[in-house]
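Note that one protein chain of the assembly has been removed; the remaining protein chains are unaltered in position.
Each chain carries a letter (A, B and C) given by its place in the written order, and its residues are counted from 1.
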Amino acid sequence: MKAVVIHAAKDLRIEQRPTETPGTGQVAVAIATGGICGSDLHYYNHGGFGAVRVKHPMVLGHEVAGTVTAAGIGVESLRPGDRVAVSPSRPCNRCEYCLAGLQNHCLDMRFYGSAMRDPHVDGAFRQHLVADASQCHKLADRVSLAEGALAEPFAVTLHAVSRAGSLLGKRVLVSGSGPIGVLCTLAARAHGAQEIIATDVMDAPLAYARKVGADRTINVADDATALTELGRGKGSIDVVFEASGNAAALGSALAVLRPRGTLVQLGLGGDISFPQNMVVSKEIEMRGSFRFHEEFALAVDLMNSGRVDLRPVVSETRPVDDAVAAFELASDRRRSMKVQLDFA
Amino acid sequence: MKAVVIHAAKDLRIEQRPTETPGTGQVAVAIATGGICGSDLHYYNHGGFGAVRVKHPMVLGHEVAGTVTAAGIGVESLRPGDRVAVSPSRPCNRCEYCLAGLQNHCLDMRFYGSAMRDPHVDGAFRQHLVADASQCHKLADRVSLAEGALAEPFAVTLHAVSRAGSLLGKRVLVSGSGPIGVLCTLAARAHGAQEIIATDVMDAPLAYARKVGADRTINVADDATALTELGRGKGSIDVVFEASGNAAALGSALAVLRPRGTLVQLGLGGDISFPQNMVVSKEIEMRGSFRFHEEFALAVDLMNSGRVDLRPVVSETRPVDDAVAAFELASDRRRSMKVQLDFA
Amino acid sequence: MKAVVIHAAKDLRIEQRPTETPGTGQVAVAIATGGICGSDLHYYNHGGFGAVRVKHPMVLGHEVAGTVTAAGIGVESLRPGDRVAVSPSRPCNRCEYCLAGLQNHCLDMRFYGSAMRDPHVDGAFRQHLVADASQCHKLADRVSLAEGALAEPFAVTLHAVSRAGSLLGKRVLVSGSGPIGVLCTLAARAHGAQEIIATDVMDAPLAYARKVGADRTINVADDATALTELGRGKGSIDVVFEASGNAAALGSALAVLRPRGTLVQLGLGGDISFPQNMVVSKEIEMRGSFRFHEEFALAVDLMNSGRVDLRPVVSETRPVDDAVAAFELASDRRRSMKVQLDFA
Partner (left out) sequence: MKAVVIHAAKDLRIEQRPTETPGTGQVAVAIATGGICGSDLHYYNHGGFGAVRVKHPMVLGHEVAGTVTAAGIGVESLRPGDRVAVSPSRPCNRCEYCLAGLQNHCLDMRFYGSAMRDPHVDGAFRQHLVADASQCHKLADRVSLAEGALAEPFAVTLHAVSRAGSLLGKRVLVSGSGPIGVLCTLAARAHGAQEIIATDVMDAPLAYARKVGADRTINVADDATALTELGRGKGSIDVVFEASGNAAALGSALAVLRPRGTLVQLGLGGDISFPQNMVVSKEIEMRGSFRFHEEFALAVDLMNSGRVDLRPVVSETRPVDDAVAAFELASDRRRSMKVQLDFA
């Protein structure tokens, strides 16, 4: 079978790997679709991020869906033919964080396609994948495998919404409208935000934000006065989802937040500057949001019940053999939103 | 009467001002003691902080206690001879923030000795002060006026503790052991912190931290490995009170916090750099803490009941006529903790 | 003008009252529609509830909408012709609860159509009403006056949802499907509940619950096993909105809740029995929910933006002259859901 393997920055290869057989409690899945994520792009463009570097060849990918082809001993919930989204999150369920219900902080996490550990944990951009049955969430007939492959990034944003607390009556700003920002807009809309304003420095992504429910969009590169207006008095925004990791965006976000407002940080920006005095004098809460746990099942359930429609987020689908071109396309925010690979 | 007036950076004068008469609901207070605060020092050393600048001569001071000398019409709670701590906080009780119970974010706040508004609001470093009776909190016999003058900075730290939520079972680090850090240690100890570690870059302040209840102190300039130890794994601290405003201190604080740990920010550092990715990947909560409201009455009550003893925090008392020398002394962290002026 | 006046149990009269003129900051409103609420029915059927008794004739009603006919001095936000929903809540904005942001617990509340105070506060079932401009919330063109008159009970349920905290990923049971229960279902659906099960002891109200978004309904008088199923293990429900005030319903609700589940109590049942040990052993949180404050504006905004459609909740509209018949109809849950009076 084919797998998409990163060797080093700009060295991505399609390689043959042996097919595996499911063990007890496992299933084999014929992967149909895999979405390219920001961290995949970091490995591709920079060979990693921060201290995390690709040291050996590693299969990339953690946003996948496919069809069950075989089930190992003891698997009762799934059978061949079932269409599933596969969660890439594999906490140990034994460490102190798992036993505190914080599986996303597991001390022994084996997340797909991650170079945080050495040896690295291979990812799911491959034609056949063996996974624990508990990682595989059945998709309803109404949900395509392409949409199912969005369960993972959608779960990330559902987790961010859960970190924000209730959005009832809240005026929300989503800062940065890449795939995560756009899915945040969608997740916040589905959970009762009163008003959602989405920002970006380009027009193209903002069109996606409007498609999934933003009440208003601001191109902050063009329209500086719009943010100034939102920051009048002590600010007018209750909750910000900061999905850019950009220092200027963080500064603007803090400026438009009301006293006691909440900023949920999703974007990764490294060591950046921020206006500490504003955090103090407005008593702002900045909360990190990292991956997800129970939200993967919720993501699939919301799609299955038809309460959300994630399809507008996919901008392009490319065959696995064109993975390099797909990664180049996904690296260009002007030309793409979520780019998916077709493994069939 | 004498008042301590700031004209510009390094231009502090003792001036005569006319004595006022209390109106309806007001009392006259013969001020006995006034503590010099970090913001007083900013006006003295730099003429202000950030965009807040002294534009006209302004009476400084907001940490005061004294004896009631006269009561205006309608005042029933106080009578001449009562010894009181005076809250410098005067919210409007009409704006949207006051009506949401967030008086410390009042849109029309008139806080003593502050150049945030123009014309500035004069402070309480004066021999006679007319204040609303509701600002004046009676001290028990056991509490000296010098200790009473600590109610204000203690209230600031009680507010910080309230921002942290329950400290039951929590391992706490207090970052920076100036007067606010030391009072934070005391406030956290009085509210059930399981363990308190205080840090500073000097030894002298850490001796005060130990006196008020720190279980352990770390001079981070001398002992880098101690923090490294606290940061092992994903970190071991539940709550940080960051009272330095220093970028390196903030970075260290985030490094030693456990996933989902809380950092309450009190120190004001301007635009500083921070490790954003650490906030995200450990899902840390950074919460600003600004001034106080109901905590002033609580501060006085805790002193009155004898549950706390703030006296160890005062390092020096100087007569009002030596105010300039006192401000110089207070500006030198090696030689002083809290410096108070004697107005008698 | 005509007003609907309660004199005693079963003694409801249509009386003439003089029309008033709006003072400073006030407007005159020609009331178009008024919804009959459970408390109106208590006055009508029993002369009050608990210790609250009608001692003098009192105009009833607090769910109204109409058209502004005149504006007093200083009113800038409204002009004649504006269609408005009128909030019956008039907190003092001066007491300790108002200054803590808890206006629904105001010590000097003057809520329309309430005999809690003596003299009673007259209500809004009248053809002309003078109200503060701040009580009047403009309706968008898309919202009828009949729908606007539902803003008040909808605000009650939005407040209940805010009391429950975030509903993201929550399995919700709404216990009792009268007008408040049905609006709770609608409010919970609009704020992201993952699944909503509505119960009642009759089939007719459950049809309304399904119309506004319940995923499933259970007639608990017919189908005892359905609740048993929900209570298996330690229970399967995360949040209950208890809108019946019935002891058996409360017992069932506690039985189906998971450990650490939340029960928001809206229904008023007097002194009733409950399984205290179950609250302890499952560590359930029972939270009262009383009236509303900022949720009135939110209710109108959600209608104005088209995010909710409350119209299915109205079962009957009767002319004001048939008020007695309308009250009889509203008292019969088999034949009616929300009954409104037409004042035009």
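Note that in this section a residue touches a chain if its C-beta (ideal position, glycine included) is under 8 Å from a C-beta of that chain, and two chains touch if they have at least 3 such contacts.
Every value quoted in this text rests on a predicted model; they were computed, and no experiment measured them.
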| item | value |
| --- | --- |
| Full-complex contact with the absent chain, from B:R17, B:H191, B:K211 or B:R311 | B:H191 |
| Which of B:V156, B:A247 or B:L298 contacts the chain that the document leaves out | B:L298 |
| Residue, one of C:E20, C:D132 or C:E285, that touches the chain absent here | C:E285 |
| Among B:G23, B:G169, B:G270 or B:P319, the residue in touch with the chain that has been omitted | B:G169 |
| Sites on chain C contacted by the missing partner chain, in the whole complex | 50, 97, 102, 104-105, 107, 163, 233-234, 245, 250, 259-260, 265-277, 279-290 |
| Interface with the unshown chain - residue positions in chain B | 158, 161-162, 164-169, 190-192, 194, 294-295, 298, 301-302 |
| Positions on chain A contacted by the hidden chain, ascending | 93-94, 98-103 |
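The working rule: only the chains that are shown with their structure count from here on.
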| item | value |
| --- | --- |
| Farthest chain relative to chain C (centres taken as mean CA coordinates) | B |
| Chain A-chain C separation of Cα centroids, rounded to whole Å | 40 |
| Touching two or more other chains - residue numbers and ranges from chain B | 102 |
